[in-house]
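First the structure, in the form of structure tokens, and then the observations on it.
One protein chain omitted, others in place.
Moving on, here comes chain A:
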Amino acid sequence: MIAWWQVKLSAGIERIKLEKWSDCWVIHPSINLPGLIGYFMEARYPAKRRPKYLNLLKIRQPLPAIVSILHRISGVLLFLPGIPLFLYGLQMLLQSPETFASLQSNLAHPLCKLFLLLATWFFIHHLLAGIRHLMLDLHYGMQLEQARLSSKLVLVFGAILTALTGIWLW
């Protein structure tokens, strides 16, 4: 048994072929179902109103996302300029008493100290967020509440340990 279902869409009236199977009506197999669904979506959400992309700057990011992106940013900065600066510093530290003295006088500069403190924070954040990542790999802290708590801990301990390192260095 065949019947027609009339649907009113913005583009006009669409007739959809239905077929009776024992005790219920189904959409006839000849109907292109994905096309039909697309047609309905088009009707419900006109092209102009449909979101096409997500503007990340307009969304309030959850804490785990902030920890994650800081992990990535700190990683990139530890790679460049981090590694070359680390090697340069290590070379000055070990080469000769003169280079050691010049390293000391360079590090005494307030701007340099600030830079070193920032680098310390990047390192500590990367380390702590990495430990959190390893715990997640081992399936610890997978629940939403735990994941939020651990990201809070990473941020708080990152700040505390950076402050302590700052006090210890100077």
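The rule is short, and it goes like this: contacts are C-beta pairs under 8 Å (C-beta built on N, C-alpha and C of every residue); 3 or more make two chains touch, one makes a residue touch a chain; residues count from 1.
Definition applied: contacts and distances are computed from a predicted model.
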**Report entry** Which of "phosphoenolpyruvate--glycerone phosphotransferase", "Glycine cleavage system H protein", "ABC transporter ATP-binding protein" or "Succinate dehydrogenase hydrophobic membrane anchor subunit" matches, in UniProt, the chain that is not displayed
**Finding:** "Succinate dehydrogenase hydrophobic membrane anchor subunit"
**Report entry** Listed residues A:Gly12, A:Pro29, A:Pro97 or A:Pro110, member touching the removed chain
**Finding:** A:Pro97
Query - Touch criterion as defined above, residue of A:Trp5, A:Trp25, A:Phe40 or A:Phe79 at the omitted chain - result: A:Phe79
Report summary line: Across the whole complex, the chain not displayed is touched by chain A residues 72, 75-76, 78-79, 83-84, 87, 90-91, 93-97, 100-101, 127, 130-131, 134, 137
